[in-house]
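My questions all concern the structure below.
All protein chains of the complex are present and in place, except for one that has been dropped.
Right after this comes subunit A.
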Amino acid sequence: MRMLLIEDNESLADSIRIYFRNLGHPIDWIDSVEKAETSLSFDDFDLLILDINLPGKSGFQLLQSLRNQGNRVPVLVLTARTEVDDRVSSLDFGADDYLAKPFDFRELAARCRALYRRGRGGASNEIRCGNLVYNLASHSAKISDITLDLRPRELQLLELFLKNIDRVLNKDDISNRLYRYDEAYTPNAIEQTLTRLRKQLDGSTLIIKTIRGLGYLAHVDD
């Protein structure tokens, strides 16, 4: 994935660049919103990492103008302010995720990967989550290149979770997507499908957590 980092602190920016290059991701660095606007006008990026406190125009302004132009590139906002207000408003402005400084680089990388996956869901036939690869065309899942033996319902459930990473799905959400009106289902059936799916996913980086009373949440731990 090709990333653009917009950050005015040079030493932090250098560290981020080194970290991502070590992981094998091309990353460009720019220190102001004005320069970023020029870069974005002739180059395509898969992801923006955007600092809010910048000299001149603020990161919020860039975010706003991008969204107004209809640019849907995933944006991860970095903020040094701790007030939750800031985080909430950055999401309102159209950011896809936020991270408060100081942050763990591993977490930054994980969030970037999650955003990249979310952004590419529609464009590609493949969804990659760590060592799990799901092919939307052939409806097949592989863990580390070994194809999983999944029943149709399990595949549907897996696809549903992969499209809703880090979101809570309750039983109604799942049954609406998995069953037709005329099909009778019991909540127990979903539970059983899930149990089998979990068994199959053993060893993958995809975790499906049960939150009793709320629903299910899939998370990629890579």
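Just so we're on the same page, a residue touches a chain if its C-beta (ideal position, glycine included) is under 8 Å from a C-beta of that chain, and two chains touch if they have at least 3 such contacts; residues count from 1.
The rule we apply is simple: contacts and distances are computed from a predicted model.
Not every chain of the complex appears here, and the one that does not is recorded in UniProt as "histidine kinase", selected from "histidine kinase", "Acyl-CoA dehydrogenase domain protein", "SpoVR family protein" or "NfeD family protein". In the complete complex, the residue from A:D14, A:E126, A:D166 or A:E191 that touches the missing chain is A:D166.
Interface residues of subunit A facing the missing partner chain: 82-85, 100, 102, 166-168, 207, 209-214, 217, 219, 221.
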